[in-house]
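A protein chain is absent from this complex, but the other protein chains hold their places.
Showing subunit A:
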């Protein structure tokens, strides 16, 4: 079965695929999203839900800022509040040395022209986190960040995109992608799709699509583990991290506490299975109790891990293809892509529709992993704007 040639095929129905599809449709493109499972099945539906500018890799800061602007009016964009709650994001320092490192970071950001990260002294930290342990000396905060409900958010992107005519093909894995004349041909279990442009948002599975485009990059599947407790009395209104020990900690509106922060489970992307490693989660439990003594009485009701794609340098690929004009990549968000979803979707929509963007995406070029492909292949004509 062959389908009519559309403007854009997006491979992957996570938050990035759905957001890019929506923005492309808003620019008048006819879009099909191919998802091998169901929309938001993996990391996009089950991540920790942090909407965080705090502590971003420096090259990400400008697009994270842009994304945050969209988050603050997400209801206008999607007709759904996505469970978004404005809340401070705070990185706690347990020692003076930790606090010094945080102060240095804030200074570096100010020099870059960003002042959203502010240092908290001992008393200011307690003003935001009355339940924090006595030994914590201060912190770094981004006060206008927040958190949201991941599945509700990605589902809302899908529904809004669908309302603008985007077609979602679920349980429809893109097996092969290839260039045929001016178009791309994507072969799936359920027929062939052809399009003028192609966008790879395949997450942990994106490496194979890139490889078929002649851009072999290593995407490591990872499974960041999370825990959730039963409901507790309200004691925390911020999303809390830690300068030295991995932690992401938040109390949801219903009183449950979600604890994550980088301890990794076993990711088996071929079978869609992720397995928890409790001897690793033990340290997450220890850290949570050290920062918030009230957690000694907490009860875990569930744990989980979504499968994500991690790049060797820990930042995503947001880039035109270096080999095939009209193909684009947005993947490998390395466990911190949720907040970037709205902003990167906007950038990809612009890139696909116009071939250019002023957004500073040069640091995320796929050519940083494929110098030989970039040198020998067709040279992309897109303006990639200034680097951060």
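To be clear about the criterion, contacts are C-beta pairs under 8 Å (C-beta built on N, C-alpha and C of every residue); 3 or more make two chains touch, one makes a residue touch a chain; residues count from 1.
The definition used in the following text is that contacts and distances are computed from a predicted model.
This complex has a chain not shown, and the name its UniProt record holds, of "Cytochrome b", "Peptide/nickel transport system permease protein", "Phenylacetate-CoA oxygenase subunit PaaA" or "FAD-dependent oxidoreductase", is "FAD-dependent oxidoreductase".
Checked against the full complex, the candidates A:50, A:88, A:207 or A:221 give a single residue touching the omitted chain, namely A:221. If you put the hidden chain back, the residue from A:170, A:183, A:208 or A:325 that touches it is A:170. Here one chain is not drawn; of A:155, A:184, A:333 or A:369, the residue touching it is A:155. Taking the complete complex into account, A:289 is the one of A:143, A:289 or A:362 that touches the chain left out. From the set A:142, A:195, A:212 or A:229, the residue in touch with the chain omitted from the display is A:229, counting the whole complex. Hidden from this view is one chain, which touches subunit A at 38, 40, 45-46, 150-152, 155, 158-159, 162, 170, 220-223, 227-230, 254, 264-268, 271, 273, 275-282, 285-286, 288-289, 295-304.
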